[in-house]
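With one protein chain removed, the remaining protein chains of the complex are shown where they sit.
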Amino acid sequence: MTEIKKSNTMLEVRDIKRDYELPGGLFKPKKIIHAVKGVSFSLERGKTLAIVGESGCGKSTLARMLTFIDEPTSGDLIIDGEKTDTRPGHLTPEMRQKVQIVFQNPYGSLNPRQKIGDVLGEPLLINTKISAAERRERANEMLVKVGLGPEHYNRYPHMFSGGQRQRIAIARALMMNPKLLVLDEPVSALDLSVQAQVLNLLADLQDEFGLTYVFISHDLSVVRYIADEVMVMYFGEAVEYGTRDEVFSDPKHEYTRSLFAATPRADVESIRARVARKKAASAA
Amino acid sequence: MALLQIDNLTVEFETASGWFRAVDGVSMSVNSGEVLAIVGESGSGKSVAMLAVMGLLPWTAKITADRMLFEGRDIQNIGASERRKLIGKDIAMIFQEPIASLNPCFTVGFQIEEVLRIHLGLDKKARRERAIELFRQVGLPNPEERLNHFPHQMSGGQCQRVMIAIAIACDPKLLIADEPTTALDVTIQKQILDLLMSLQAKNGMGLIMITHDMGVVAETADRVVVQYKGKKMEEADVLSLFENPKSNYTKALLAALPENATGDRLTTVSQYFDGTPEPAGTSA
């Protein structure tokens, strides 16, 4: 909490773009796909930005650029006040440790042949010189923080449920004390009851470590619950960007409105209205 | 007389650690023109029960039931050829992964005409006409042209429309939809649900909607069965389920919805529910 004075902006993205080249065949020309077409935003320390959109809108590509998995075609990435050189090989280890990612599918993001303890210890083993005993201790501490326990240290991923695996994935992301966590649909593969627990855990961890979240989701009810700011993406462009209340109470863009209209409502009033409509229709 | 009546259905599978009971003494019934939602999280046995009705489970599964009646006819002990006549004609099913449910080697036209040929014995010209009419009914633009498309040339939503067209090709009396919109985006989900509901209302068929999404339940169902770990926890009409849930599990599920969040943390299931599948004292 001592770094707040430095600058309050954790992440700034300026006109970031990403093109994919589809290799052409013998007779067809090369094709360029603009996955992200110039997105800009800035995010304050300790806040959560939700990026909403449907499949193919470029939100996952954006996440991969923010975590240096993919290199942006153009645009700037300013993290913690520092302009990042995203070219492969130019990224400093310090920068890499500042940003971590949690993937959507907890069944694919953990190495099936690696014990949980080794999953958590790996970042420490590679990046630091601390002893095996201390690595173990830190991994156990982190397990407790995410709601698991030291008794899980020697287990393999397949012995855990989806929700527990996602906790482990979160723990791994936090091992190097990152400042920015990119969450790529972290709860969409989970059951409703487990989803609530993981969302609570994320909120607890944000308070405890002062983390900044970029939360990628297609689920508006989750976004409404967790986000401070919301950005709606549509075909690679940010069509709507503002605080949560602005976006939800007064959506500007046509697409945002259709997205809201399509979201199923589970409140009693709308069910009553629907049941009444159906009765009227069958009576007629 | 109910369209489909199941009494005390139990399904077991053999695993390395003994017999696993996927469905445990579940009873339910559906009437013509009714939408029954079976809601539950993963592992609740909601799909397995319906696959057992369809006779689609592998031979290793042990299925027992006091009664399994379709239109008053026993479907538990009928022969394979008898069952084939029933399934796909009077009982149809659509699945979660629309693209994977279609055979990638054949055009969608061939696949829908195959159903028409086998079950209705129509000649070539009549099949073609009926296929075009069905495609029009499910809202596929340019049906004449679409018939010659392969599944990979279409989007997920369009493939699901084709699946629905195939399912309703023989005017089934009962349609079982197993998570029909889970793999789709919200805006497409809305379209598919609207389509299913309008077809159901028009044809007066019974519809069983298997889902994990309370929003989908709220938007579609007349009556709801809540399942947990293979047991039926509650059965109620949709309005009273949301307004006044009887079982602790249902209460917990509703409380865990992000849109029902009060304060800055979500209510988790464990606050209501201790994990023992104890059905509430309600019956059909």
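Points to keep in mind about this one:
For reference, chains read A and B in written order, and residue numbers begin at 1 within each chain.
Just so it is clear, a contact is a pair of C-beta atoms (placed from the backbone, for glycine too) under 8 Å apart; a residue touches a chain by one contact, two chains touch by 3 or more.
Here is the rule we use: contacts and distances are computed from a predicted model.
One chain of the assembly is not displayed; among "Dipeptide transport system permease protein", "MoxR family ATPase", "3-isopropylmalate dehydratase small subunit" or "Dihydroorotase", its UniProt protein name is "Dipeptide transport system permease protein". Interface note for the absent chain: among B:F70, B:F95, B:F242 or B:F273, the touching residue is B:F273. The missing chain lies against chain B, touching residues 13, 15-17, 20, 265, 268-271, 273-275. In the full complex, chain A contacts the hidden chain through residues 67-69, 93, 96, 100-101, 103, 105, 108-114, 122-123, 126-127, 146-149, 151-152, 154-155, 159-164, 167, 169, 172, 175-176, 191, 193-194, 197, 200-201, 204.
The criterion applied here is as follows: only the chains that are shown with their structure count from here on.
With each centre defined as the average position of its C-alpha atoms, the distance from chain A to chain B rounds to 31 Å.
The touching residues of chain A, when paired with chain B in their complex, are 54-55, 162, 191-197, 199-200, 203, 218-222, 224-226, 258-259, 261-268, 270-272, 274-275, 278, 281-282. Listing the residues of chain B that touch chain A in their complex gives 41-42, 185-190, 193, 201, 212-219, 222, 238-239, 242-243, 252-254, 256-259, 261, 264-270.
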